[in-house]
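A single protein chain has been removed from this complex, and every other one stays in its place.
Should a chain be cited, it is by its letter among A and B, assigned in written order, with residues numbered from 1 in that chain.
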Amino acid sequence: MHKLSIAEQRQCLQRGDFSALELTQHYLARLETGGALNAFITTTPELAISQAKRVDAARINPGRAPDTTPLGGIPIAHKDIFCTEGIRTSAGSRMLDNFIAPYNATVVDKLNDAGAITLGKTNMDEFAMGSSNENSYYGAVKNPWDPARVPGGSSGGSAAAVAARLCAASTGTDTGGSIRQPAAFCGITGIKPTYGRVSRWGMIAYASSLDQGGPLARSAEDAALMLSVMAGYDPRDSTSIDTAVPDYRGALNNSIKGLKIGLCSQYMENIDIATERSLFEAVKVFESLGAIISDVELSNTRHAIPAYYVIAPAECSANLSRYDGVRFGYRCEAPADLKDLYKRSRTEAFGKEVKQRILVGSFALSAGYYDAYYRKAQQVRRLIKQGFIAAFQQVDVLLTPTTPGPAFKLGEKTNDPIAMYLQDVYTIASNLAGIPALSFPSNPHGGLPTGLQLMGNYLDEATLLNVAHQFQQQTSWHKLSPAWEAP
Amino acid sequence: MKVSKEVVEQVAELSQLNIPENEINDVIESLNQVLALVEEMQSVDTTDVPVMANPLDATQTLRADKVTEPDQRGRFQEIAPDARDGLYVVPRVVE
Partner (left out) sequence: MTEQAESGWETVIGLEIHVQLNTRSKIFSGASTQFGAEPNSQACAIDLGMPGVLPVVNAAVFPKAVAFGLGVGAEIGMTSVFDRKNYFYPDLPKGYQITQMDYPIVRGGKVDVLLPSGITKTVRLTRAHLEEDAGKSLHEEFQGATGIDLNRAGTPLLEIVSEPEMSSAVEAVAYARTIHQLVTYLDVSDGDMSQGSFRCDANVSVRRIGTPDLGTRTETKNVNSFRFLERAIDFEVARQIQILEGGGRIIQETRLYDPDKDETRPMRSKETATDYRYFPEPDLLPVVINEKFVADVRATMPELPAARRQRFESQFKLSNDDATFLSSSLPLAKYFEQAGQTAEDFRLAANWVRVELLGMLNKQGLDIGESLISATQLGELLRRIKDGTISGKIGKSIFDALWAGDATSVDEYIESHGLRQVSDSDTLTPIIEKIINDNTQQAEQYRSGKTKLLGFFVGQVMKETGGKANPQQVNDLVKTALDQAPP
């Protein structure tokens, strides 16, 4: 059952080949055996079973309207950054280890309403800060393709869970590549939508102007099904876009004949040979489908990492001030006074990388440095956006590698934060500009997946999913499952 | 630019974080690494470039002035480290 795509599972459920409860129990059993990957922080079997029973009741009961929910009975997992009412929502941090969210994120509500089953909450880098999932209070996640390697981050648990078929799809968030980089490392498809396309309500903030939720799934088609549910205007999020959600699935089969795909030399510096080869293989596939390939200049791209590592820490330094040990979350033992309460609670409960980013952010915003750092970065950001706007006047989508190389070994970069930051060299610019970007699996190398990235114009998720789906109709890389899977 | 110990300590104070004496040099070192990384953008000519605080060049939508939130004090304080008589309790604050 877990080998089926979401669309296939839906068909089986509707035909009655198996029930939602059977499907859910099947995945719950897999979760048990998949524990070694450490992909989950919390599993929610009771909730999953009760949700599955509700879906079945709606389906079987005569007289009731047939189940027309788009994801009725599909078992999924939520990144532990989305608040889930009555369930611990930790953001991968000791700070929120005891935080039982009193409300649902809008994304969680929407998926619940669509009939999706919640299997649990996936592991992640603490407060979404990291590119390897090694910054989690709950320990590193292992890459199901090679347990000695990282799954990527920060949505590492979500990516590993989908790759290992522990859930049909999962939710993730992407601030600088946190959906796409783990999707690439784990051989799955993930999309970071346009900033504002998916509500941020109930999604624990890292960097508010960059954070965006999106799905991680096995294929572009599954991602389209998930995104159709997750996307949409939310009056509780002021930065949410009030534009109707298009029919992503309906657009999957559009012909891409004549579609203009741009390649960009700035996105090919420092990539390894395998990644480069897979990129040009993909170009051939797209050419065979009638797409027109051309070169595009994005000269400001190299400024994306510097701008990001000012803006994201600046916003995070304020976003994480609410964790003060007063109203929720971790409080240190026996504080001597208020300052001690603040400092010790925060120092004890935040991990090293989180503290580092808070310090960088406070510095970049402080008197005397604001103009040279924060303000400058926000100006550079506009130049990056302008570069994309110009590029999309020439081409419909941009095709680039998602990462410079495949998944690296656990511990390999933990002592070199800068090397870790450079993991996001191709993914960060789209967060700064707010444009949508998707990662899909390409030809693996040495048993490890590689991923390619498609970037598109504002609100043009449909085209990205369409292009990826057309590629996946010609290739089967997305159907590969990791060795871990082999019985 | 490189940050001094003094600056790091001041920033830690603003952030309400302790940096143990035996870690301060590591923290200074890694902050300087990050600053070296971001230094690159100083070369960009941003004369007359407006800042971009948000990817959307959109404007704020407003909420009608209605009371929509019920009293959920009980639920919220269930997860509080220390709440008594409906109040959140902290060590004595001297004004």
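In the analysis below, contacts are C-beta pairs under 8 Å (C-beta built on N, C-alpha and C of every residue); 3 or more make two chains touch, one makes a residue touch a chain.
As the structure is a computational prediction, the values presented were derived from the model and not from experiment.
Screening A:L21, A:M203 or A:V397 for touch with the missing chain picks out A:M203.
Summary of contacts with the chain left out: across A:I49, A:A251, A:M268 or A:A318, the touching residue is A:A318. On the side of subunit A, the interface with the absent chain consists of residues 82-83, 89, 91, 96, 99, 101-103, 105, 200-205, 207-209, 235-239, 314-315, 317-318, 320-322, 324, 326-328, 338, 342, 362, 365-367, 370, 374, using the contact rule stated above. Residues of subunit B in touch with the missing chain: 10, 13-14, 16, 51, 53-54, 56, 58-69, 71-73, 76-77, 84-95.
What we mean here is this: only the chains that are shown with their structure count from here on.
With each centre defined as the average position of its C-alpha atoms, the distance from subunit A to subunit B rounds to 23 Å. Within the complex formed with subunit A, the subunit B residues making contact are 3, 7-8, 10-12, 14-18, 27, 30-31, 33-35, 37-42, 44, 46, 49-56, 58, 60-61, 63, 72, 75-76, 78-82, 88, 90-93. Note for the complex: subunit A touches subunit B at residues 98-100, 102, 195-196, 209, 235, 238-239, 241-242, 300, 302-303, 305-307, 309-310, 317, 321, 324-331, 335-344, 346-347, 350, 355-356, 358-360, 362-363, 366, 372-373, 375-383, 385, 417-418, 421, 432-435.
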